[in-house]
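A protein chain is absent from this complex, but the other protein chains hold their places.
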Amino acid sequence: MTPVEFLAWVRGPMFQIAVAIFALGVAIRIVEIFVLGRKQDLSEPRRDGVVPGIKTIFGRSIPDTGTFKRSPLNVVAGYIFHIGLFTTILFFVPHIELFHSVLGLQWPGLPTPFIDAVTVVTIFAMVVILINRLRNPVLKFLSTFEDYLCWLVTLLPLLTGYLAFHRMLFPYQTMLGIHILSVEILLIVFPFTKLMHFFTVFLARWYNGSAFGRRGVQS
Amino acid sequence: MSTPAERATNAFKEQIDGPIASYLSSCVHCGMCAHACLFYTETEDPRYTPINKVEPLRRVWKSEYTFFGKLASKFGLTKSVTDELLKEWELLIYDACTLCGRCSMVCPVGNDIAYMIRKTREGMIAAGYAPRGLKDATYRAVTVGSPMGVKLPALKAQIKHVEKDTGLKVPLDVEGADYMALLSSMEIMNFPEYIEALTRLFDKAGVSWTLCSEAFEATNSGMQIGSSDIEGELIQRIVDGAEKLKVKYVISPECGHAYYALRWEGPNVIGKKYPFEVVHILELLDQLRAQGKLKVEGKLDQKLTFHDPCQIVRKGGVVDEPRRLLNMVSSNFVEMEDAGVMNWCCGGGGGVSANERAEPLKLTVFNRKKSQLEKLGVNTMVTACANCRINLEEGIEHTNMDVEVVGLAETLAEHLAD
Amino acid sequence: MNPAMDDSIEIEPTPCAKDRGNDLPVLNEILHALNELLTHDRQTVIDIKSLPFGPVDEERLSIALGQGEVAATIHTLGESRVTETAYAGIWWVEHRNEQGAVIAKFIEVTYMPDILKAQHEDVIVARQKLKDALETIKLNGA
Partner (left out) sequence: MLQPWNKNGLTVAERLQAEGISRRGFLKFCATTASMMALSPSMVPAIARALENAKRPSVIWLSFQECTGCTESLTRSHSPNLETLILEQVSLDYHHTLQVASGEAAEEAREAAMKENNGRYLVVVDGSIPVDNGGVYSTIAGITNLEMLRETAEGAAAIIAVGTCAAFGGIGYAKPNPTGAMPVSAIISDKPVINVSGCPPIPTVISGVLAHFLTFDKLPEVDDLGRPITFFGQSIHDRCYRRPFYDRGLFAESFDDEGAKKGWCLYRLGCKGPATYNACATTKWNEGTSFPIEAGHPCLGCSEPDFWDMGGFYQPLSTPTGDVTRTLVYGVVAGALIGAAAGSMARTRKIKAQKEHYKVTTDDLEESS
């Protein structure tokens, strides 16, 4: 397979396969959560849970001070990683073109050197996160193969994207192809792993926030 | 359904719902819940990480309630619940969790872990994996009527004492009273001051209230052990008593889990709404304060603090009431670090204090409260849960601290204006 | 309507001033070459065609380098022009074909571009030619 054939394959059939698995898998997992549902809570609510639920969806992004003090590295690296990841995904112009072509939506991008710097910082944050996972006793204890797999499939698009942008390692077509393939791997792995939290975090926070909220506590 | 593991699995299948599915789908193994749990912070044993405690439940969710997990289980790729697992996890679920819900407040993806541990207990007890002490307490609660074995004559004796001390009548089985007050066995046995406080406070405020000879016990070991069957049976007694006396309100006493069980879980475990309202004694007192019916005089000037009972504050939503009430009678009320909904558990909730096996662990995790108290440098700690109170006293004694623990209602009663 | 035919569309001249500047790296390279010439006596030739120039980049480079003291024209296989820039040691060497079209253009950083020097082989031919010429003169003049 020549670099061009490879690029054509990842932009063509492989992309379709990855998106199909991703869409199918994510939809299955979200819908089955909804179908499972929950019983009506018969206890008399102190107040309606809707507003607190929505507040928790957003508010839970801000760690409480105690947690921050106890694991600042986890919080800071996690923040940098998440913000960095979404900045690179959503605001790099070639990526915006991708969203535009698939979703028909587009928005302004950020200067490329900025994205480049963010990528480096994000990769660095991910390395810190991995080291932390390997060294922190709790994280080491909790971590399974899936955690390391998710780390890897998330890192690869960042790393290959960086290499492709800087035209390093392989001819651009090959490197771009590898980058796109790494994203496809991410999409394929997504519905089968904890990466699902990208979607279910909103459900989880909602359920938590509304359950606490109807008891009168903003969680 | 013969084996314990099968019984546990079936119970998990009954309990898992949309919220749990969304929680288990969302966990990223970030480990932050460990830092919210005093069992981890005081022992640094990673097994005590809250999310790890729901492993048995997670296995059933994955293999039974996810499409991909179900598929994988057909190929034997998922793990099932085994006796070994349940046996091992019994120590994590009962001995190392007070259902305090602090983890549910910090989880960055919003997982209500305490809710899941509560549900996990359903399966544990269905399989028989629960600590002896808690089983015994629950047995007594069902058979005798109180986890401590307190019977009506004992209550009557205490009533007699109170009536003698106060010169006031303690209403018992008064039909048509507005409020029916509940008590916890500990209050009857260890802290009868509470009954006296209620009597005097309600007398001054002109509250129409009564005790019920058939339903005076508020505690609910069924909730602690995690059996909604037993929890429901105990709740039903209260509902029956309240219906019989035709009261409008039932007052939950200074007992954390009793409030949570009665107020929030009760209607769900009996499957119907109550014909009355449940109020916590602190809520009621605060209402009286607001109505000007609670008049106090003199203020304590020694430095004192308030210990938030998890089930009343964080999980119950009674947060500001104790503070407003305390400020009525104290000129030097100081808050602990993390006070309010983020406060740390005493270490004895969720049935841990009934579990003799967990005693050493319980005393170890008391260090959290100890260091909080030392930071403040107080000698008086007010609380609103008899279980917290006993547990705190135990810990204080064990660590040779010089802190007095008092109930909030009785502190108020002491300052009642004549 | 074909946009190209629409008079209302004003096509701006492609700007270059601040936005571009591919001439700047070349100027830096030339400076480096001057250093090499002075310190190691090494000469450098830069092929203009190998540079990723945008519109008017070459003009800007030309303006930047300016006009020097020497301008020579060579007539062989078409015209070639060798001109020194305002900076001594930096030369433009431009080759044209017989039809006058530019076929190659270099910047040479050297004391004297080789193409200006008389070539050894040509001098040998010249010696013979001059000898022959002298013979002819002698024969004729006698």
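A, B and C are the chain letters, set down in written order, and residue numbers restart from 1 in every chain.
The rule we apply is simple: a contact is a pair of C-beta atoms (placed from the backbone, for glycine too) under 8 Å apart; a residue touches a chain by one contact, two chains touch by 3 or more.
Predicted model, so just to flag it, every value in this text is computed and none were measured.
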Visible chains that the absent chain touches, using the contact criterion stated earlier: A, B, C
Residue of A:L42, A:V76 or A:L110 touching the missing chain in the full complex: A:L110
Touch with the omitted chain, as defined above, among A:I62, A:V102 or A:M168: A:V102
Absent-chain contact - pick from C:A71, C:A86, C:A104 or C:L134: C:A104
Touch with the omitted chain, as defined above, among B:D229, B:E335 or B:E374: B:D229
Touching residues (missing chain, whole complex) on chain A: 2-5, 7-8, 11-13, 15-16, 19-37, 93-95, 97-98, 100-104, 109-115, 167, 171-173, 176
Residues of chain C (touch criterion as defined above) contacting the omitted chain: 3, 9, 11-12, 14-15, 19-22, 45-47, 49-55, 57, 74, 76-77, 80, 93, 95, 97-99, 101-104, 106, 114-115, 118-122, 125
Interface with the undisplayed chain - residues on chain B: 1, 7, 10-11, 13-14, 16, 64-67, 70, 125-126, 128, 132, 135-136, 138-139, 142-143, 225, 227, 229-230
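Basically, only the chains that are shown with their structure count from here on.
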Chain A-chain B separation of Cα centroids, rounded to whole Å: 37
In the complex with chain B, residue positions of chain A that touch it: 25, 28-29, 32-34, 36-39, 41-44, 46, 56-57, 60-61, 63-64, 66-67, 70-71, 74-75, 78, 136-144, 147, 150, 191-192, 194, 196-197, 200-201, 203-209, 211-212, 215-219
Contacting residues of chain B [partner chain A, same complex]: 16-19, 21-23, 25-32, 34-36, 40-41, 44, 46-47, 49, 51-52, 65-68, 104-112, 115, 263-268, 271-274, 277-278, 313-319, 338, 341-342
